[in-house]
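Heads up, one of the protein chains got dropped from this complex, but the rest are sitting where they should.
This part shows chain A:
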Amino acid sequence: MEMLSGGEMIARALEDEGVEFIFGYPGGAVLHIYDALFKASKVPHVLVRHEQAATHAADGYARATGKPGVVLVTSGPGATNAVTGIATAYMDSIPMVVLSGQVQSHLIGEDAFQECDMVGISRPIVKHSFMVRKPEDIPAMIKKAFHIATTGRPGPVVIDIPKDATRPDAKFEYHYPEAVKMRSYSPAQRGHTGQIKKAARMLLSAKRPVIYSGGGVVQGEASGLLTELAQSLNYPVTNTLMGLGAYPGTDRQFLGMLGMHGLYEANMAMHNADVILAVGARFDDRVTNTVSKFCPGAKVIHIDIDPTSISKTVQADIPIVGPVHSVLSDLMEQVSQMRKKDADLPDQPALERWWQQIDEWRGKHGLWTGRRYGENEHIKPQQVIESLYRATGGNAFVTSDVGQHQMFAAQYYRFNHPRRWINSGGLGTMGFGLPAAMGVKLAFPDADVACVTGEGSIQMNIQELSTCTQYNTPVKIINLRNNYLGMVKQWQDMQYEGRYAMSTYEDSLPDFVKLMEAYGHVGMQVRSLDELDAKMEEAFAMKDKVVFLDIFIDPMEHVYPMHVAPNGSMKDMWLSKNERT
């Protein structure tokens, strides 16, 4: 048996696990590990400029590929800098393994240099965490970490590694386990057959059905099945912010995103539905609006791998715990058997009336049927997303930061494939977009990768422009520039009589074109609509360059629809500045 040091075991285990990239930043407590990586590892390491970016890059990589992202950071500030990214991954159920250095075992608890209790700090934002007590446990611990991170409802796992556990002079027998078995961890493998039968019956009895699907369908690789089920029944589908792309965005049966900034037809269909099939979604507060007024006439079938998601906010009439892929496949089988026995299912005339109603809503206030935003001398943010869509043929990976630009992208870039829309939905982390785009671009070097951002968000991790240079990740940055923290400003317009408390930066923004040039990239300003498409195409034609499009948009534009809150229901929406349902 091969004898390896703790550091070498980590390097080797990551290799044996099939890890493609490590995103990280060295420091005192992890130097043995970095030395082992330097000497032996075949796994490329991406040196970011701030540990938060390491976690977001690993996260973007994970969302785009479905494989776990891997992060390596040092103790103390290295670990705490990673916390925002770990929380981001946790809220969106992204598989990630974070290796954090720790001070030497005998110093733990003594407030040693660069010591912090990483297991404690990260506890509420990880799926699980480990601390290495004995170096010989490292291979099995790493195997367990990947197993936990990637199975069931995925999530981040932290392994905290005291420096002495990785010292080069202490060697141990290395064996990487093929599989793990944990008595206390066994996520459901199948849904309950009886429940699935009941669900099929309820689904087929529906007169006004809606399929409401979330990030779980993307994560669970069930987009194909979901699409098949919806199309075989001719049922309308709405996706959550996290679920976009799970159902083809340009398909007639797609109602668009639902929720706070969801499309009118999606929210209206939900509110008036009699049966809601929720798949891999969690009835988040940005979806439901006031829970007590949520979809008053609807029976809810809820499929989720995580039992805690079911009946947490909205009571499920038929809960089904299981992997969405297997449950949807069983559900399809039941549905097709029932329809063989009774060819009149589902009720076609009722369904036809339902579609008429939906089409009427669409015609009235749909975002995609005719132009729904006003025009003036400014470029409208919506037009930028439409231009991006045209320039990339609708096939780009689009990452985003957080704010108005994120909502415009979600509304107007009609994703036809899963894993193409990459944003921080749950935690809402500004600064996510650029590092996430780097992670995506590394995984798919030939694909178009766009980071839709604003001048507020981009500055939260703008140092990563340097990482883009070092690792040649030519992403395109689409900056919707309105010179405000746009979503904050929108709320201040709507709820604080336009008092823009700390939501603007006066004239202190950098010259982004010069800044890009300083990093060796390309920056371009776009100030009028006439040049928008041409500049967009020019940017994407520069395949080997990071290009930053600084696009000056209408600073007064708001995102609509917007749920009326507090105390509103799904159907209560602002449709424009002076029009509401």
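Definition applied: a residue touches a chain if its C-beta (ideal position, glycine included) is under 8 Å from a C-beta of that chain, and two chains touch if they have at least 3 such contacts; residues count from 1.
Here is the rule we use: contacts and distances are computed from a predicted model.
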Hidden chain of the complex, named as in its UniProt record, picked from "MoxR-like ATPase", "ABC transporter permease", "Anti-sigma factor antagonist" or "Acetolactate synthase small subunit": "Acetolactate synthase small subunit"
Omitted-chain contact residue, chosen from A:55, A:102, A:129 or A:569: A:129
Among A:40, A:119 or A:140, the residue in touch with the chain that has been omitted: A:119
Per the touch definition above, residue among A:306, A:347 or A:538 touching the missing chain: A:306
Chain A residues that touch the omitted chain in the full complex: 119-120, 123-124, 127-129, 131, 133, 148, 182-185, 306-308, 311-312
